[in-house]
Structure formats: structure tokens, C-alpha cells
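Take a look at the structure below.
Removed from the display is one protein chain of the complex; every other protein chain stays in position.
To keep things simple, chains are lettered A and B as they appear, and every chain counts its residues starting from 1.
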Amino acid sequence: MSKKLLWSLFSVMLLVLLVVAGCGGDEGASSDDSGDDTNTSQNDNTDNSSNDSSSSDSSSSDNSDDKKTLVFGRGADSVSLDPSKVTDGESIYVTNQVYDTLVRYEQGNTEVKEALAVDWDVNEDGTVWTFKLREGVKFHDGTDFTAEDVVYNFERWTTSGEYVYYGYMFGASEDDPAGIIEKVEALSDYEVQFTLEEPNAPFLQTLAMPPFAIASPDAIEEYGDDYGNHPVGTGPFKFVEWLKDDRIVLEKNPDYFGQVASVDEVVFRVIPDNSARFMELQSGTIHIMNGMNPQDIATAENDANLQIIRRPSMNVGYMAMNTSKEGPMSSKLVRQAINLAIDKDKLITLYEGIGKPAKNPMPPSLWGYNDDIEDYGYDPEEAKRLLAEAGYGDGFTVELYTMSNPRPYMPQPKLMAQAIQQMLGEVGIEVKIVMNDWDTHLAKTENAEHDMAFLGWTGDNGDPDNFLYVLLDKDNAKVGSAGNIAFYKNDEVHDLLIKAQTEMDQEKRTEYYLQAQEIIHEDAPWLPIAHTTPPLGVSKKVSNYVPHPTGSEPFNYIELD
Amino acid sequence: MSAEVNTSGNPKVDTKKAKSSSLWLDSMSRLLKSKTSVIGLLIILTLIFTAIFAPYVATHDPTEQDIFNRYAAPSSDHWLGTDELGRDIYSRIVYGSRISIQIGVIAVGISMVIGVLLGIVAGYFGRWIDNIIMRFIDILMAFPSILLAIALVAVLGPSLTNAMIAVGIVGVPHFARIVRSTVLSIKETEYIEAARASGVRNGEILFRHILPNSMAPIIVQATLSIGTAILDAAGLSFLGLGAQPPKPEWGAMLSDGQAALQTAPWVIMFPGLAILIVVLGFNLFGDGLRDALDPRLKQ
Partner (left out) sequence: MLNYIIRRLVMLIPVLIGVSIIAFSLMHLIPGDPARSMLGEKATEDQLELLREELGLNDPLAVQYGRYVGKVIKGDLGESVKSGVPIAEELASRLPATFELSIFAMGVAIVIGVLAGVIAAVKQYSWFDNISMTGALFGVSMPIFWLGLMLIWVFAVILGWLPPSGRLSLDVELETITNMYLLDSLLTGNWEAFADAFKHLLMPGLALGTIPMAIIARMTRSSMLEVMRQDYIRTAKAKGLAKFLVIFQHALKNAFLPVLTVIGLQFGYLLGGAVLTETIFSWPGVGRYVYLSILGRDYPVVQSTILVVATIFVIVNLITDILYKYIDPRISYD
């Protein structure tokens, strides 16, 4: 009998296998395709990208053992690899490797240096910028980079509201899709000129931001809507493949015009759980991780194979209150009361040493920070009094929207939400926590569905404008694509911010920003929570890694033993 | 394991469908002779006691945060340590017992009411009604239960109530099938035939005669289902699809404690143990009940 039994067990397995084969009908075929390039085939399947991997695989030698692969572990996947359409750091991290901007930031600070542009000029009133472009640069698809491509990209960004950053930074809207950029012209193959409607102080800083990366027009035309899955730039690394929710693989661009990468390959791996990711780091399967559990920092510091590198602080984590929603949140008194009801010292404990309490919407490391402002402080009695004055003495119920995964400016959002729930409960405000994954959270808050919501911002270009205008100006309080998720609309603030934008004199700009922060403090659209120095867990095999304050940096300087 | 457990497949006791109360008494005495079912009963009684007297059993307020005292190891003040917000884990587990009972009763209640109704109707009326109902049950059973529950919660939205509803719906087929087969066997007995012949209305036959005689298997199934329901609901909460903070639901506690796996393992160890023990209790008692009430039911 036992023979028969074994046989029947075996046939169960066999049938199950057949089912698998049946379900994945086309899978077999594509695996065969990728069989040609076995040396690049990753451990995981390559079926949905076999075309890319085979076409980009030119170095088909057998020395794959010598290949230096840098593995970066993170908590969430990129949304899209078309940087002009995204606002999330996880997308930008990857696109920063694949693309170049006209100018780039120096390592570790926001000074601007040459990149695709080698020289630039601005006329006296600050409205005409002329850039001389680098010659002989090729996109990863082999096409030449010229001034026309810059024009193409900038014009593309004016065609739809999807290009979120373009809207934020250049004040574009439905009525005025190009914003402050009047025109972009190619003066010659390697010379491009921007004409602005009005002077824009942070213009050059802004051009260095990863969203304004120059993409290959051929690739954009070829892939159409699917371009975000097939990025083609000029950067130090070329895109190889993307397995959603698993990994993105890049290989070095040996023809890069700047410093050619020392590692041969970069893999961005998604490991959602912080602890699991940290264990991978400990076991050496990943080299750099972001989003560390604060309690793992000490463990890493005591590990002979690991180091903690802190990203310089240029961020703010906050809880926005939706001022556009009828009811308690539209009342200034209520918002002030909420500020008073929160014990920030306790909240900061949840940052476990990586955060400092915030009182303003921008970090103290930036010029223009108003240190004279006194934070609300913790005073639940005063909070109750204000609530009563506002007509909410009996309390009310609000929804607090939070993301489920940690962010650099908020390592433990779920805990923060519960702590705030408790603290506000004590002054009679009942908080209902609504937790969503990151992109859903973004979508819902931009859509103004929340009463209160967590969010944060990592500076893009080192200019106060990039905090105050993007996050709190009425121009950016458009439902559906808001950077200002408090939907805070104050004309006085708006005037100050616009004046600061068009003024080229830094002293005057500073004065405007100081004033704007005072009004914002009084109106309390936010509960500013913290500024952090996000820790990165890094293997000691990695050297020359300098995290950039803007939240991402190209990996071409990194050395790997 | 005691000798009584060997009733698994060893029908020592003849099962007559006697209607006297002595059957119940016999069953109870058999039940109490089984060591394992007594252990199960004790666990269940402890759970109920804890839930009722939670404020006295607990040492702290289960939602009171002590943020400066997070991840404290077990100590004389915090018997099982504190969690990620400095809340007392022991007290949270104590209060969590209320949620577990709630889940067990409500979810199984939903399965039972719907399942029993469907089963009785299908079994008693037969023909096309039976066919339709049983095909529907077949379809429900075509989904792996946890997956169906997850999908239902996705539709209803994540909350403890919805998790209970989802787990309840997923449990319907078991009740429907068991009740239907019992009804089929009772339907043909002489006294039901007699009742029908003397013109008693269907409704009365169903609820006065058939339902009471199907009680034994229903009770067994309900007891065993409570364990499964608690497990499934905890799983949903663990995935963030069930109880929402700050509810001290055991699965949610586990989920929140994951971050501290390396540094504060007690945060996840104890809630998990609580789930294990309680589910074990219901399973032991349910097994015992089944053997005591009708050994033939065990298959």
C-alpha cells in the first residue's frame, strides 16, 4: 500500500504543479526569454521586465562574482520613476540616480554646482536666465542631450496638473499652466534661455531639484503613459528593472559625465517592516537602510559591522488641521487649543533621540527662521478654556489621518497618533485614527478628506520659500493636489511670501519670512512637531556616503568593499 | 491527555436520540469526567471572570500611556512589562479579554443565526430551496476563509465590528451544513411525521420540534467556532484590518509590538500567549462537549 500511497501523494503535488503552470501560462515563455541573460537575471523572476534587462545588458561577461552591488533597503516602493509627477521621497531616491538636473547640489549641502549646465548667467532684474549646456552627453537610450530636450521637458511640465512640483515651484495653475516661466528657448544646440514673468529668487536652487530632471524625449514618446516604469535619463546609473513592491535594479552608467560610479549595480529593496529590514542589515544582505526603528539605533552603534550616519536636518514633521473644513477645525481658537493640549516633550520621546521639538513650519538650520517665536507650550487648562470660548466646551470628535509607514520626519506615526489621541482626549476632543498606506494617505489628505493629518516635508532646495510657500501658501491649497494640506489661506501671508519670492535681496526676504512665521504661529494651521536628523543604518563596508539634507543623494561617490 | 480523549473515533456510548433531560445530565457527567474538557472549561471560566471583573483584576488603566516609561521590562509594577506607549501590558491583556469574548459571542452568533436558519430551511423544505441554499454554501466554501474575511473587511472598512461581521459570515457554511444534515435525519422520525400528519404548521414543527433536537451539534459547533473566530479576528487585527487603536485587542497589540521584536520581545510574547491559551480552552471544551453529547459527531 505504501507505494500506492506515495504515488497518490506525488500525484497531488504533480497536479498542483500543473495548476500552477496552467495559471501562469505566459510566465513560462517569458522566463525562457530571460534565460539568455542568465548573468543578469536576479534571484527573483524577471518576467515583467525581461526586455529591459536583456537590452541593457551589454556586459555579458562571466565575472558576475566581482560585481559590486550596493543594496539599499527601504520601507516602501517608489510610486513612479517619472520624477516630474511624484512628490514622495521613495520615488525621488531612485530618480536621483537615473537623471540629472541642469544644476546639482554639492554633496552634503544645498550650494549649487554644474551638472547638465556648465555655466549660467542672469540679467540684472533677475528675469532672464541663460544656461550653457554640457556637450557630448548622451541619454541612456543613446540619444544626444541638447538644448531642445530641455525645452521639451519644460514644455511637457506645463501641459497638465499632473506635474505637481512644477506647479508648486513655479506657481502654475489651470489658468496659467506655465506659471512664472514665460518661455524656454533653445538659443543653439547647447544654449538654453529661460524668461521669467517676474524675478524669482530661488530659481537656480529650484532647478537643482530632482523633479526638474531632464528625461529623454524619445523615451517619453515611446512609452507614453507607461514612461514612469521605464525611466531614461543621463544620470550616473541606468534603469534595469523594477519588480513592484520588491526591488528596483540600476546599473552604473560607464559613460557618465561626472564621477563614474564605483559600484556596478544599485538595488533598492522594499522590506516594509523596520525590524525585518534592520535584521537584513545586520546579516549583511543590505548595505544601507532608511527608516530605522529608533530603538535599533543603539544596537547598530554597538555592532562592529555597522555605523549610523545621520542625515543633516532640513525637515519638519507636523500635524495639519484642515482649516477649510466646516466645524471645529476652521476655528483658530480650537487650533490653538490643540497646540496647547499637546505635551510636545512627551511626543518627542517617541522620536527616541533623533528629533528636536518644532515650533515653526521650517527648520532652524535655514536662514529666515524666526527664533523669537515662543511655542504654545503644554497647558491643558488653557486649552479647555479656549475650546469653551470657541463654543466647543463639550468637546467634539475629529478624525486624525495618519500614514502607516514611518517617514524620516516621523519614525513612528501610529504611536504618535495614539499619543495625540490620548492627550486630546484629556481636553474633551475625541480622536478617531484613520490609518492608510503612504500613497493613499497622500491622496486623501491632498483631497481634503481629513480633519487633522500627519505629514512632513524634507526641504528640496534649502530656501525658506520651499517650506513656507509650498506648505502654507493659498496657491498650494488646491483640493486634489495640495501641498498645503491645512488648506490654510491667509492673504497677508500670501503677500509676504510672494514678495519674498520676487525679491532678490536676501535681507529683505528674511524680514518677510520672519513676519510670515509670526502670522502662521498665531493662526495655528499646524501643530508643528519635530525636526529630525534621520538615522541611516549603514554597513561598514560602505564608505564615502554623505547623506544630503534634501533627503536623497546620487550614489556615484559611494565606495563598497 | 486522558483516556476520555480516545472517544475520538471510539464510540463507547450508544447514541439514542432520546429526548429526556437525562441525556443532558448524562452528557454533563461524561463531560466533567474528561480532564481535558475540565481544563478547557476552567480556561473559559477564567476568561469570563477576568472580563467581568477586569477593573479589579487589572493593575492599571489599559489605555493610560506613560510615554517616559516605554518598553519597560516585566517588573513588580508592570507584571508583563509595558508596551510602545508605556501602557501596562498585563492590564491591556486583562481588558482585551472583554474584546475576545465579544468577538467570540458576536461573530459566532452571526454565523449561528444565519447558518442555522439556512440549514433548517434547506433540510426541512428540501427540493429547490435546499438546492439553492446549498449551492450558495458551496460557493462560500470555495473561498479560503481568512481570505474571504479579509476581502469582506476590505469592502466594509477596517474596524472591530466589521471584522466580527466578516468572521461571522465566513463561519456560516459550517453551521448550515451541520444543521441541515441533522434536520434531514430528524425529519424522517416518526414523531415528526406524526406531527405533520396531524396538521401542525411548518413553523411550529421547525422551532418546537426540529430545532431543539438539533441543539447538540449546534452547541458543539458554536464552542469550537468561538476559538476559530477569536483566531481569525486576531489575525485581521494583526493586519490592521480589525480593532483600531487604542483598543487592547490581542492581535492588534501583537501587531503594534512588532517594531520592538529585538529589544522588547515581551510586548508581543504575552498577547500571543493569551490568544493561544484562550483558543485552546475553547477547543478543549468543544472537543469534550462533542464527545460527551454525541461521539458520533466526531469524524
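Following the convention adopted for this analysis, contacts are C-beta pairs under 8 Å (C-beta built on N, C-alpha and C of every residue); 3 or more make two chains touch, one makes a residue touch a chain.
Since this is a predicted model, take the numbers as computed values, not measurements.
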item	value
Residue in contact with the excluded chain [from A:162, A:430 or A:522]	A:162
Full-complex contact with the absent chain, from A:66, A:124, A:225 or A:394	A:225
Residue, one of A:71, A:306, A:419 or A:486, that touches the chain absent here	A:71
Residue among A:197, A:439, A:511 or A:559 that touches the chain left out of view	A:439
Positions on chain B contacted by the hidden chain, ascending	1, 3, 5-6, 8-10, 36, 135-136, 138-140, 142-148, 150-152, 154-155, 227, 231, 234-235, 238-241, 251, 254, 258, 261-262, 265, 268-269, 271-272, 275-276, 279-280, 283-284, 298-299
Touch list for chain A against the chain that is not drawn	1-2, 4-5, 8-9, 11-13, 15-17, 19-21, 23-27, 31, 34-35, 38-39, 41, 43-48, 64, 69, 71, 161-162, 164, 225-226, 229, 243-246, 267, 269, 271-273, 276, 279-280, 283, 285-286, 404, 436-437, 439-440, 442-444, 446-447, 480-481
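Keep in mind that, in the parts below, only the chains that are shown with their structure count from here on.
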item	value
Whole-Å separation of chain centres (CA-atom averages), chain A against chain B	46
Chain B-touching residues of chain A, taken from the complex the two chains share	273-275, 278-279, 293, 295-296, 299, 346-347, 349-350, 404, 412, 414-415, 417-419, 421-422, 433, 435
Chain A-facing residues of chain B, complex	63, 65, 67-68, 70-71, 84-85, 240, 244-246, 256, 258-264
